[in-house]
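One protein chain is absent from this view; the other protein chains keep their places.
Going in written order, the chains are labelled A, B and C, and every chain counts its residues from 1.
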Amino acid sequence: MHTTNAVNGANYLTYQGKYKGLLGWIFSTDHKRIGLLYLYSIATMFATGVLLGLAMKFELLAPGKTIMDAQTYNATFTVHGVIMIFMVVVPGLPAVFGNLMMPIMIGAKDVAFPKLNLLSWWLYIAGVVLVLCALLFGSGTPDTGWTFYAPYSFKTGTNLLPAVFGAFVLGFSSILTGLNFLVTIHRLRCPGMKWTKLPLFVWTLYGTAWIQLLATPVVGITLVLVALERVFGVGVFDPALGGDPVLYQHLFWIYSHPAVYIMILPAMGAISEIIPTFSQKHIFGYKAIIASTLAIAFVGYLVWGHHMFTAGMSGTAQYYFSLLTFIVAIPSAIKVFNWISTMYKGSINIQTPFYWAVSFIFVFMVGGLSGLVLGALATDIYVHDTAFVVAHFHYIVFGGTGFAFFAAMHYWFPKIFGRMYDKAWANIGWLVFFIGFLALYSPMFYLGMMGMPRRYYDYLEEFHGGNILSTLGSWVLVTGFIIIVVNLVRSARKGPPAEMNPWHSKTLEWTVTSPPPVLNFEKEPVLGEKDGPYNYD
Amino acid sequence: MAEHQHAHIEHPDMYDPESSKIGMWLFIFTELLLFGGLFIVYSVYRYLNADAFHLAAEELNTFIGAFNTVILLVSSMTIAMSTTALQKGHKKVAIALLVITFLIGIGFLVNKYIEWGVKFSHGIWPGSEQMLNEMSQGEILFFGLYFVMTGLHALHIIVGLIIMGFAMRGVANGKVNAKRPSLLDNCGLYWHLVDLIWIFLFPLFYLIH
Amino acid sequence: MSEDKHHHIVPYRLYVIVLVALLALTFASIGITSIELGEYTVAAALLFAVIKSVLVLTYFMHLKYDKPYIKLMVAFVFAIFVVVIVITFLDYLYRV
Partner (left out) sequence: MYSSEITKASNFVQGVDTAFLVIMGISFLFLIGLTVVMLVFIFKYNKKKNPKATQIEGSTKLEIIWTVIPFLITMLMFYYGWAGWKPMQRAPKDAMEITAYGRMWNFSFEYENGRRTDTLFLPKDQPVKLNLVAMDVLHSLYIPAFRVKQDMVPGKKDNFMWFEPQKVGTYELFCAEYCGLQHSYMYTYVEVMEDSAFQSWITDTTSVAASVAEIESPAATGKRIMQNIGCFACHTLDGTKLVGPSFKGIWGEEQTVQTGREKRQVTVDEDYIRKSIYEPNADVVDGYNKGLMVSYEGQLSDDDINNIIEYLKTVK
């Protein structure tokens, strides 16, 4: 009531609320502003993670010491992992594009609990600061790897506590975001927005939110136990006191395997929006995609043990986990089939987001198929904990989530900023990035097959060739990344004004102005019988 | 925390009791899984060290445990009644019932304090010399888990009491009323969750020996 | 959204009955665990705890009067937790 007058005509970027300037952003409860806050903070953390990755690859350019000593290297891959997992890919798509777009896509004014939403972002920042404390102060940067495996995680002399606590706070932020989205999707859909008319991106956010809610607390309590172990010596995972380090791994992966689906599901959702839009065609098998989303979310919760095939589990457990891992592969395959079928007889408008989406499908297939090698018992025993695993999960997490993030970025950019980017440069950036990506991670498959273990600071001469190619790839990838970022940053400020619906999409966010007004809709939208997110004609 | 979220200044027409109820339930789910992780640890170690757990459990005082169970159940009833009172418009009754619940919560904590104090005076606390020297590995695990799980539960009691404080204020100044009972309802749900967890902690630590 | 909620008002008497039942179950579980049942002690104690928690969930937490999808969610969460425990024990039960 009292805000409507002030905002007439203004969009969410320009509107003037209770606070001015920066305060108007960091205290805003507007889901779009919060989404942008996440975008900037996550992009910063992503750039940091990329720099660390670059340093690691540089170190591996040649055997022996190249630029840093072993302790620094171990700390580098730990911090790279913690940043990329807990601060970038887990919150990534849901927190940025979920916040920016999801309420508009379902025809709502905001999320169900806007203040809680802001609190999530603040918790995110608090978590980041805590982890950074671990790096800068105390007895050295953590060097345990992002998995914090017991018992090394309470033997190491490095400053682990803030990092663990930071990860806990980040988890809490993720839980609250998931909670908020679930309630929003349940309660705030506009009239006519039935469950069977929900855009697929929203559906994947729904599945993701459930995993966030049910899996994150398990890792939370596990990290608390590690912290208590370090401070009080409760003995829960300490073999000297009767604890079982393998149990730590169970608890850790009960969260961290579903976390992979937290990362990849919204990515699949974003791709499921982009492919139909640029094919100008109804998505193929809408209900099958929803079913596969929920199947992935559910079955993905029960397969964590495939990270532990060499850890000393019982044979029965290994058998079970391997079997279920193969079953969880099927819904992912179904999605790929449906995406490709959507292109069939479409009218394909090849634009930057589409390039990203197609390359997503390719790298996701490589990642997924290599996952089959890791899901099978005999082959996993051989490649577990080698560079092969590193290649596999970078194909999924970086190739999957990362590519989908860039796809979504280029797709929704005109809506978010109300300006269009330079398409030629965006395409060049994509091409360079894609080539760099392939060159960076493909050799790791080969290195793993040769038997090079992961997390190696130094390696034997026979692994040199693959590592050189990989390092060169990292430079190409970073070049592509810089092109993309420069183009987007420049265009956000100086690009030509964007149309309301530049890609001729059918979802609701394209029915409002670019950038969207403060309360999203002038009038609450109503979906008729014939309307739907993919009803092209 | 979801219960504070129904008053939206920027988007004023969004009070929806159903939303805050689902929000609270979802939050309860995460709490359940948080304790769930600990229950997994407990069940695995109980299975691996059945005899030691048996022995260690005899050290705990069943009477105090049972007493705490009883008062916590009573408090669950009083807070549930308080929501009924509010719906019937009996504001004073509602507040009185809340106060009773609050006092019982404090009582529970006092009991816990005494119980832990006794353990400490016997030299039993995580990482204590006595535990490391005289106890078997299974017993160390039992007491480690005992302190972590009852400690985390006590922490939840404290959080519950704080929320109850807000609910009391809300009922007193009329912001929480028969038409907008969400804060009290959610406070009740949270308190029942605390009770629910205790229902499992009690037999696992005090009874099974 | 001024949706009129049909909040069911639960009578005080019902709460008292539930409390009495809960207390009875508590004492029953104390009683049953104090007799020597061997392996069944754990099962018996847990059975009583489950019955108690169902009572708390249905009456104190109003699940009885809530919409079906909330009941479904609660059931789902408990089920998935049980499944996770069972799967974890696939490892521990079958270790050589």
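Assume contacts are C-beta pairs under 8 Å (C-beta built on N, C-alpha and C of every residue); 3 or more make two chains touch, one makes a residue touch a chain.
Here the structure is a predicted model, which is why all the values come from computation and not from measurement.
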For the chain not depicted, the shown chains it touches: A
Residue in contact with the excluded chain [from A:Ile175, A:Leu228 or A:Ala329]: A:Ala329
Sole residue of A:Phe362, A:Trp425, A:Trp475 or A:Phe521 that reaches the chain not shown, by the stated touch rule: A:Phe362
Which residue of A:Gly315, A:Gly465 or A:Pro496 touches the chain not shown here: A:Gly315
For subunit A, the residues touching the chain missing from this view: 70-71, 74, 139-140, 143-145, 149, 151-152, 155-158, 239-240, 242-246, 279-282, 284-288, 310-312, 315, 318-319, 322-323, 326-327, 329-330, 333-334, 336-338, 340-341, 343-350, 358, 361-362, 365-366, 369-370, 372-373, 375-382, 384-386, 449-451, 453-460, 536-537
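Keep this in mind: only the chains that are shown with their structure count from here on.
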Geometric centre distance via CA averages, subunit C-subunit B, whole Å: 15
Contacts with two or more other chains, residues of subunit A listed in rising order: 214, 250, 254
Residues of subunit B whose C-beta touches two or more other chains: 13-14, 16, 18, 22, 26, 29, 33, 36, 40, 44, 48
Complex contact set, residues of subunit B against subunit A: 1-2, 4-5, 8-14, 16, 18-19, 22-23, 26-27, 29-31, 33-38, 40-41, 44-45, 48-49, 125-127, 132, 136-138, 140-141, 144-145, 147-148
Subunit C contact footprint on subunit A (complex, rising order): 214, 246, 250, 254, 301-302, 305, 313-317, 320
Interface residues, subunit A side, partner subunit B - complex: 1-3, 17, 29-30, 109-110, 112-116, 119, 175-176, 178-180, 182-183, 186-188, 213-218, 220-222, 225, 228, 232-236, 241-244, 247, 250-251, 254, 519
